[in-house]
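Would you mind keeping the following structure in view while I ask a few things?
Of the protein chains in this complex, one is absent; all others appear in place.
Showing subunit A:
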Amino acid sequence: MELDIVELSRFQFAMTALYHFLFVPLTLGLSILVAIMETVYVMTNRPIWRQMTKFWGSLFGINFVLGVATGITMEFQFGMNWSYYSHYVGDVFGAPLAMEGMMAFFLEATFVGLFFFGWDKLSKLQHMVVAWLVAIGSNFSALWILIANGWMVNPVGAEFNPQTMRMEMTSFFDVVFNEVAQAKFVHTVSAGYVTAAIFVLGVSSWYMLKGRHLELARRSIAVAASFGLAASLSVVVLGDESGYSASHTQKMKLAAIEAMWETHHAPAPFTLVGIPDQEARETHYAIEIPWAMGLIGTRSLTKEIPGINDLVAEAEQRVRRGITAYDALMEIREDPANASAEARFVFEQNSDDLGYALLLKRYVDDPREATEAQIEMAANDTVPGVFPLFWSFRAMVGLGFSFILLTGYFFWMSSFKGAQYPRWALRLAVLWIPAPWIAAELGWFVAEYGRQPWTVDGMLPTALSVSHLGVTDLLITIAGFVMFYTVLFIVEMSLMVKYIRKGPVQDVAETDEWMDRHQARLSGMTRAPFSPNPAE
């Protein structure tokens, strides 16, 4: 019964979070691309750039609204489904979420209305500033969310308070400048930029193939390819940064992703492909690249990366120390005023491992009564599912390199080959539109599934984090979300396709007038006085 709630809560969270992240990456990237296009418009005054801003802006709007709508679920789901988590770490985890609201979400949501409704009410410069504020707001939003998420992986700047039975913040600075959070932030927004770039690239390629809106498509490809190349290089490099920080903050996740069962003498090899077998704790048919893992993970030839078996043995020791901490905690809690100095000392010495004792709560109500077999089970629970992590990670990385190749090729062709693209490349670009989304979802899967069995690494097990709801509660909301989200997805996709098919609104008169003036200025036939706002 208990387990069912945990599994159902996990399923619902995973589903709603992955769904939310179908819209977020495009928002992150497209907001910036649109702001860039509008900046070019303001600088050059060319109507085509205004058309591009409006066209990509309208697609941005269709996507943005679902990102916002599904984000509402995320903000409240912690309290609804993860109430013990909310109590246990809300003192730390809630702060970045509230900061996100104040610093970022208010900014983007307040100005996004003006972006769409303000074309006639604002000057060109003001409107461009509004576009940038939306983009900056969206990206700051990601920063604070990833600070919160990074803390779950690397819970710094906090300690357990026996009086309130929860983690409390000791340093906001440490929480904000958590190295895991910073690496995650740049990696995630870069992934968003890649997504938007490939989206613009793919849609524009489709126009090229159809011979429509060629002016818009050609310029859009140029912007998207250069932006996308920079972003996909960044996403891979910063992914590597995540790997490096994982080697000292998330050893078990790293070992599971690499299916490293045994600690290898340094520098460890990188298993390119293979079939991990969790039961037997070995990887069949492994193809290895010598030294590579050691170099990526430790950036040295001499440091070892611990394997799963050693980490499990270490976890077992931590479970035992956790039981000691739990015992002292119970004594302190029994009578806080008169608890012995010894109990306080013992608790302080072992409080870092308290979470490991809580792993036992799955098997026994009071961790102090755990049997040897249960301690061993708890230690084994610290290993996440290796096979899905191993392969999701490899698929994500493979896609990441494909984005470098694709955007690199288009960048080369647009910059040096006169923007003449072969049809096979255009077709490939259309075909590749869904790929960044797949990569991003795989990335989240690796990050979150790889953190199991913890919600907060080493501190709070997932199984303990849930709300005490009934199975019926969860079945009702899961069914509700599945139906509701499916309908919204269909509506969203149909509108996207409709607006892509329809193409940009062509301000024919405006464009013609501008072209006439431009030609006139070039040929010098009329010496019209320079006007900063032609064709307005």
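Heads up, the rule we're going with is that a residue touches a chain if its C-beta (ideal position, glycine included) is under 8 Å from a C-beta of that chain, and two chains touch if they have at least 3 such contacts; residues count from 1.
Keep in mind that, in the parts below, contacts and distances are computed from a predicted model.
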Among "NAD(P)/FAD-dependent oxidoreductase", "Cytochrome d ubiquinol oxidase subunit 2", "ABC transporter ATP-binding protein" or "K+/H+ antiporter subunit F", the UniProt name of the subunit that does not appear here: "Cytochrome d ubiquinol oxidase subunit 2"
Residue of A:33, A:92 or A:153 touching the missing chain in the full complex: A:92
Option touching the unshown chain, where A:7, A:168, A:262 or A:277 are the choices: A:168
Touching residue (missing chain; options A:18, A:68 or A:419): A:68
Subunit A residues that touch the omitted chain in the full complex: 61-62, 65-66, 68-73, 75-76, 78-81, 83-84, 86-87, 90-95, 97-103, 105-107, 109-114, 116-122, 161, 163-166, 168-170, 172, 333, 467-470, 472-473, 476-477, 480, 484, 488, 491, 495, 498-499, 505
